[in-house]
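Here the complex is missing one protein chain, while the rest keep their positions.
Residue numbering begins at 1 within each chain, and the chains themselves are lettered A, B and C in the order written.
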């Protein structure tokens, strides 16, 4: 009871909950769900980008892409350890992921079909992630908030690099410009859908806002993102694929057509273009690596943990 | 005793030995060794060519290449069945191949590094095979002689197609012509080595000639091949990589530098550039296909052989 | 680098291009089995099928180039187009992860091709009708081959049954794209309406699956996009390999 009172007081004072603090089961469960999903998204999100590492048409861009994928693996590791502070193991979370019981962001289930997709993915989905995560940096769970500060910084960097890649295409050949427009056409709505269902349909939002796990509603964040993108699209000379998109002086915001949430539901349910492929790839990497992890464990057991790298 | 007499008489009369005829053990063993090696060479020889099927730069050439590889698989099958008429099974021969106890022609252990290698391989090594096999068509073992008649016809066709591929390169860009010359430089000596060690070093030749398993010596055939190639090389505008190569009016033949038989020995012993790769590829195909062959056998057992395709 | 694809061009040209791209990409995948088949008889059979498909592709792409009238021959179309200009269904570009996957693809695609080519052999356009009549015979053999393996793998060992069922489940969703609505151009004739082929296709395939003791997957997820140039991630890798030499030597003849 004392714990509960302290928890409520801390939340009310906009303080941070730490791993050893008492917290309601629902709070813990929500956080585990959210952080695991975030971690899985970092890990699974490496795949559409890695698809282009071997074919990157300049060494500088290849290096940037490898570094981005590396950052994401690092974020995944960091986030799994944050989730572990809530009493679950990485192994369990991976089992949940591999079994399809825990999710990752739906945009990852779309294919990267050209080099321009690498840029569009970074510009739009990392851009959306930043908008989302900047707001989450004030989340009530301390370890997650601190992780997000670091992650946000790197994601902003990725977002800018994506824009820079696209900017080069926008100054390029007709084929490059066509590639750029087609990629933006493909990634606009998957990025908008990243903010989740509209507020009136969102099942977790109210409680998460009350617990200050979330700090803004899906629709607020989506609007913020659209307002940021429009001038950037102008610089790139691309048309965002929404004929209804226009400035609304009265609202001080852009009007726009929201994503097709039926499509979002289908993709989350497992029926996006690449869900099966992504999960099969992840499972195969895990299975192919089993003998290596077993060897490392056997070696550590023989020689003591101190010998482990 | 009666069988032996009949065998000697048949050989002396240049007749054909048939599977049910009596034959000396050494004759049988020599034939099995030679026919298995020939079959293995057809099968293993598919690899350096298949390496370019996916990248063939014209659809017409791609079709020709697939058809050639298919012919070789067909030759392999035909030859395994000829060897089976001598009382060994295909399975046993494959085990011998996979274990490295039976050989295949050494040129197969060189890599095909450019598209021009596909042509040079066909022009030179199929050309050499034809010279060899035309002579073998009169071999004393009936089933092998009949197989060789058909195989020879197809090999001549491959040889001409190889020449045609190279001819197109010889009329092409500077890069194509350079590719052509480099490929001929690579394949000339592996092709010359196909006729085996020089007569004075050949261990099996004398007995094989007596039994009319072979019908000409290694050096005779090699000379015949060189004499055929020289004018063809002129048409292609390539230099054969032998500064000593010149017409000897007295002999009525070209003088030439023989292959490095130490290299041939090394390659036959397993130390060519691709021996390990070729054998590993073959073994892997065999192992990966085990479950399929088992399924076919299980199905046939359930449903009777008549159902088998 | 390549002539732009005209979307306002003759209907028949787009239609023939689709058929040609299907056959070309299928041929490239099947040819990938050379030296990798489970037995040498199968190396021969699969090379044969790859050659048939490649022959169809060559005839169709050549004809598409003629209809287009821009001077592009079969090679310019095969090697000079970018990924988004290819009109093949995604089914044919799926990687052949194992022999069961190759057979499932061959069964589903082969039955479709046989029904379609049979219909097209009565097309008003004589060139197309001629290509289709020859191809219909070839695909009948492909179907026989795929059926015989589907039976042996489905009703063979426990392991082969498991693998064949997994392959059927994996490939099935991609079969829907074969029958996407959109009537063929008039010159192709009414026998080639993809929507009308779905019934006979289902009956034939379902019978084979039943005899092979395999479960017919539920219809549900139906990935699509190939006909408008949207492909799977695997396709770009296939093209990179297929087109590399041609593109590395612009203007060369082979």
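By our rule, contacts are C-beta pairs under 8 Å (C-beta built on N, C-alpha and C of every residue); 3 or more make two chains touch, one makes a residue touch a chain.
All values reported here derive from a predicted model rather than from experimental measurement.
Visitor: In the complete assembly, which of A:4, A:73 or A:235 touches the absent chain?
Guide: Per the contact definition at the top, the residue touching the missing chain is A:73.
Visitor: Using the touch definition from the top, which of B:114, B:135, B:205 or B:223 touches the missing chain?
Guide: Selected residue, touching the omitted chain: B:114.
Visitor: Touching the hidden chain in the complete assembly: which of C:11, C:66 or C:82 does that?
Guide: Candidates C:11, C:66 or C:82; residue touching the omitted chain: C:82.
Visitor: Can you list, in ascending order, the chain C residues touching the missing chain?
Guide: 1, 82, 237, 239-241, 243-245, 247-250
Visitor: Since one chain has been left out of the picture, which residues of chain B touch it in the full complex?
Guide: Touching the missing chain: residues 48, 51, 55, 111-114, 175, 182, 270-271, 273-274, 276-277.
Visitor: Name every residue on chain A in touch with the hidden partner chain.
Guide: Answer for chain A: residues 43, 46-47, 50, 53-63, 66-67, 69-70, 73-74, 76-77, 80, 115, 165, 168-169, 171-173, 175-176, 281-282, 285, 288-300, 302-303, 307-309 touch the chain left out.
Definition applied: only the chains that are shown with their structure count from here on.
Visitor: Whose C-alpha centre lies nearest the centre of all protein C-alpha atoms?
Guide: C
Visitor: What is the distance in Å between the mean C-alpha positions of chain B and chain C?
Guide: Here chain B and chain C have centroids separated by 35 Å.
Visitor: Need the CA-centroid distance for the pair chain A / chain B, whole Å please.
Guide: Roughly 57 Å separates the two chain centres.
Visitor: Show the residues in chain B shared as contacts by 2 or more other chains, in ascending order.
Guide: none
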